[in-house]
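A single protein chain has been omitted; all remaining protein chains appear in their positions.
Entry: chain A
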Amino acid sequence: MIRGINNALRRIPVWAVWLAGAVPFAVLLWDIFTGGLGVDPVQEVEHRLGQTALYFLIGGLAVTPLLRLTGVSLMRFRRAIGVICFAYALPHVLAWVVLDMGLLWGQMARDILKRPYLLFGMGSFLILIALAVTSNNLSLRRMGGQAWRRLHKLVYVAAPLAAMHWLWAIKVNEIAPIFWAAVIALLLASRLVIRRPMSWTRPARA
């Protein structure tokens, strides 16, 4: 069955993932132009972009555990998933700079240094920039496989920072940010616990 799934997945072109990744953005644009963002469009734009970025970040983190646990391989799509994550993180930050903070550079600079949630968010964003910039084949060749892989392991830092960014921004314990922080913790822990493909995944790949 696993082989069947993987064969089916092989027939899905990577551009289909790019297309799917653009759907939340298209919905957002639709809502902006039809007034579907509610009373506070600034916060809605900002939050939706940030949450979508986090979901793709988690999606990218789930690829390896999924492969090791079940043998289902989404490895071909992982780079696209990561770049799509950045494609939402960038406008999320821009929405904060332009729409939310209204380009008040002084207050932004002070806030980033003083507010943990912004420090966490910016830390995560800086890592995502480095990963996105080096996500092409040329960078991979120039850096060499080992250095490139070492750099891209920073995603293990970026993801918990992004989760903490959300947790530190809310006033009371809300379900969604706690749930996604737990998912990230589980995915990272699974890498430590399950270091190689499980035995039951082997026959399907033989």
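We take it that contacts are C-beta pairs under 8 Å (C-beta built on N, C-alpha and C of every residue); 3 or more make two chains touch, one makes a residue touch a chain; residues count from 1.
Following the convention adopted for this analysis, contacts and distances are computed from a predicted model.
Going by its UniProt record, the hidden chain of the complex is named "Protein-methionine-sulfoxide reductase catalytic subunit MsrP" among "Protein-methionine-sulfoxide reductase catalytic subunit MsrP", "Electron transfer flavoprotein subunit alpha/FixB family protein", "Glutamyl-tRNA(Gln) amidotransferase subunit A" or "Na(+)/H(+) antiporter subunit B". Looking at A:F25, A:Y117 or A:Y156, the residue that reaches the missing chain in the full complex is A:Y117. One chain is missing from the display, and on chain A it is touched by residues 32, 34-36, 38-42, 45, 98-104, 107, 110-111, 114-117, 168-169, 171-174.
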